[in-house]
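Okay, handing you the structure first.
Other chains of the complex are left out, but the ones given are in their true place.
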Amino acid sequence: ALVAILCRQFQVSRSQEEDMEKIRDSVDGAFVLASAALVFFMQAGFAMLCAGSVREKNCMNILLKNILDACVGAVVFYLVGFGFAYGTGSRTNSFIGNDDFWLQDITENHSWHLFFFQWAFAAATATIVSGSVAERCSFQAYILYSMFLTGFIYPVIVHWIWCGEGWLTAFATNGYGVDKASLLFSSGMIDFAGSGVVHMTGGLAGLMGATIIEPRSGRFNSDGSPNTNFHGHSMTLVVLGTFVLWFGWYGFNPGSQLGISTPLSLLIVGRTAVTTTLSGASSGVTALLLAKYKVGTWDLNVVCNGVLAGLVSITAGCSTVEPAAAILCGCIGAFVFDRACDLLLRWHIDDPLSAAPMHGFCGIWGVFFVGLMAKKQYVEQVYDRDRADDTPYGLFYGGGGELLACQIIGIVCIAVWTCGLIAPFFLSLKRMGLLRVKLCDESVGLDESHHGGKAYYQDDAPAGAVGVVSEVLPDARSQDTVL
Amino acid sequence: KFAEYLRNENMSEAVSEAFATIMCRQFNATQTEVSETAASLDGSFMLANTYLIFFMQAGFAMLCAGSVRTKNYMNILLKNVLDACFGAPVFYLVGYGFAYGAGTPTNKFIGNNDFALEDFTDWNVFIFQWAFAAATATIVSGSVAERCTFHAYIAYSTLLTGFVYPVVVHWVWSSEGWLTAFAKDDYATNKDDLLLNSGMMDFAGSGVVHMTGGFAGLMGAFFIGPRIGRFSPTGPNPDFQGHSNTLVVLGTFVLWFGWYGFNPGSQLTISTANDLTIVGRAAVTTTLSGACAGVAALFIAKYRDGIWDLAAVCNGVLAGLVGVTAGCAVVEPAAAILCGIISAFIFSGVCSLLLYLKIDDPLSAAPMHGFCGAWGVFFVGLMAKQQYVEQVYGRERSDSTPYGLFYGGGGELLGCQITGIISIIAWTCGTIGPFFFGMNKLGLLRVDREEEAMGLDESHHGGNEFKKDTTAVIEMKQGIVDVTGH
């Protein structure tokens, strides 16, 4: 009798453990889904940020592009993007994925939620570009580059770095001890949440776009100085967008751990949230003081950009640096952003949203920073190298130059790949006359010329009735004119 | 291994008995902990989804505010805030009881227990259901916007949240309801209780939530009549545009975000591998349907009007999301794309139809929620995949469960879906219709012509909302401040 009881109980015990495994998977799955929803919500943040940062006459245009980044992105990423990024066919490929197109096999491995998460990232990448070519890019060109970016350029980079098969990856599929020879310099490039993969790709594509499409008409005066009349039309929207993006970043960075069900991953996720916060916050403060010193005003727009620059900068290293290092990362991120903006103005590259300085250059800084300040213990935790005492880590902690070298190679390769594909693409569109809208359309505003109206309508309501974000002052003037 | 040990030791019966008891106690303790953890995970999942669904109120508010004219949008914002506020006590007092209360004996038509949450501790479930109820009530405000009196609004909002909607919920989502697809114990034993052995499958509420809200809105828009000047003899007046497209976009994104609580969250649990698959799939199909509907709407508008129309894309996205709500857990991604594209066409077509019929629905709530909702329910009857239906509705061990017609699953499911559509329309229109008709006859439904022309903000809410800096205006008039800000 006892034997029977015991056997039964041990089966129960085993099934308990299996249950627990499933619950763990579910905890992880719920975590990934929640994170993905947050990352998706960043689309709303980008939309508000972009809308606030362009002139009123182009507001609908940029909003439409933001929505379509999510819509077109979903279709393209479903059909080919996800396959290029993570598909591992029978013969894997270290350069590009080659399976799982249109989710044909996804039912077997329960990874619906991973697709969902990755799509949210892809949509974020595409959105970055719209800012750089805002107010003058034609709609056809936008749809084409958006599809190209989401469907091919971005997925390939993802495959390199985040897929265990990629040549740049830091993930050893079978354990670091076994696989370390297959990693570049026994290390691989560490880009935890995508300073390089997402932000550099988007930012540098935007830089190419802004360079090739040329500045908005009238952006630079005849003496070469920038025209100061090109401000966005609503700071409220910029602030709202910034907060929504910051909120979404808590899905982006901590969510990139993709699991939370072990004590270790919980620790990593929590630390990531802390470093993300500290970097963004200290970058905002630095930007505030920098602008106060340079211009003499407490500049709201600069603080918002500073926060975002700090968040971009920490994205690569958020799980592998200490809180104090995160503060440093953010402070320098604000300087990088500021210098890059000045540089673009001097070169007469017109980037209305400063997407290239923010995502491109701060992204580069973020990837580089990991090579300097990745802490050994944290690298071991995050990249599962607990049993190896020779894993490369940050140079400043004495971890050798291997990691830094990987980071630099990663930066160069992402830059070359992105620019090398998107620049010819933009150039040929330009040659065909598809890239830019007509000058008259541009000066009327794209909303009027392409989208059949205006972003804001007032009616015969009492004076002062304007949209939430519409200008109060000129409106009163206009009432005068009309009356 | 243990057995060997013990046999070798020749333990006495009594000892082994006592020993077994200890073992069992230990195992049971662990078992309790495991199931508690699972329950907590599910609870936490449900609450997180509740919050997302609640946040859709913000999305509706922004969408509505952006889509009405400046002179009326304090009014519509107030209604949106109050949908959540009134909804909570009403749903607490009676709504939840009508929806899910299972008294003795139970009732197929209406719930009859749990009023005011007496002796009730499933707090999560209540708050989750409240978020749905509030969403339903909000849909209606759009259809009667810019002309409905505040009294009428309070009355219909209470009626809808407290009675009309809960009854529909009881039919479809309570396992006691006559239309339900949820078998009480087990599909094999209880399948005869289900309509046509199948029941109506409305996973997240294309029918229960959106059709109810949308058709209530249609009734409202029909009985209240169009806004003054909306239809001139030559056709619809184009001056009735919303005042801020930025708010429309913000609202759309917030709603889309909230939909990730609405659709995947309707699985209610996530703690098993099966749950997780279903939830993940629902998120993917939701995304694809909304996204493709947006793209389809873009091209429909481009073809029809020659412009890349922002508002059309926003509405298209929402139409696609409404469309896939019923089937998000039981259709394949490719089917979801199809569902979304057709939703965009349906939305666009019904909008034109309503304009032709001179029914004025400022927010297009009826085409979006009512008709795309009906399409969504219908679509499940066509494209529900057998394997997915089995997973979602617990019919793994049965080979006879009806599923989508296109996959050869027989017409039973489609029959249930059509029955459901007709019943929900009949019930909603049959209760809310006479209510609006009566209110209109009594002169309580619509504001005075002068008030409407002036704008409700001025007449009902103490002045237009956008207060001016008096000083700034004066300064500007004097030309002191350069309006360019330089």
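Order of writing sets the labels: A and B. Residues in every chain begin at 1.
Please note the rule applied: a contact is a pair of C-beta atoms (placed from the backbone, for glycine too) under 8 Å apart; a residue touches a chain by one contact, two chains touch by 3 or more.
Quantities reported herein were computed from a predicted structural model and do not represent experimental measurements.
Overall, the file's complete complex carries the labelled protein chains at copy numbers of A x1, B x2.
Note that only the chains that are shown with their structure count from here on.
Touching chain B in their complex are the following residues of chain A: 1-3, 5-7, 9-10, 12-13, 16, 19-20, 22-23, 25-27, 29-30, 33-34, 36-37, 40-41, 43-44, 47-48, 51, 59-60, 63-64, 66-68, 70-75, 78, 102-103, 107, 110-113, 115-116, 119, 139, 228-229, 231, 234, 237, 240, 450-453, 455-470, 472-474, 476-477, 480.
Chain B contributes residues 2-3, 6-7, 11, 13, 16-17, 19-20, 23-24, 27, 30-31, 34, 37-38, 41, 44-45, 48, 52, 65-66, 69-71, 239, 241-247, 249-250, 252-254, 256-257, 260-261, 264, 270-273, 275-277, 279-281, 283-284, 287-288, 290-292, 294-295, 298, 305-310, 313-314, 317, 333-334, 337, 455, 457-458, 463-464, 466-469, 472-473, 476-477, 481, 483-486 to its touches with chain A in the complex.
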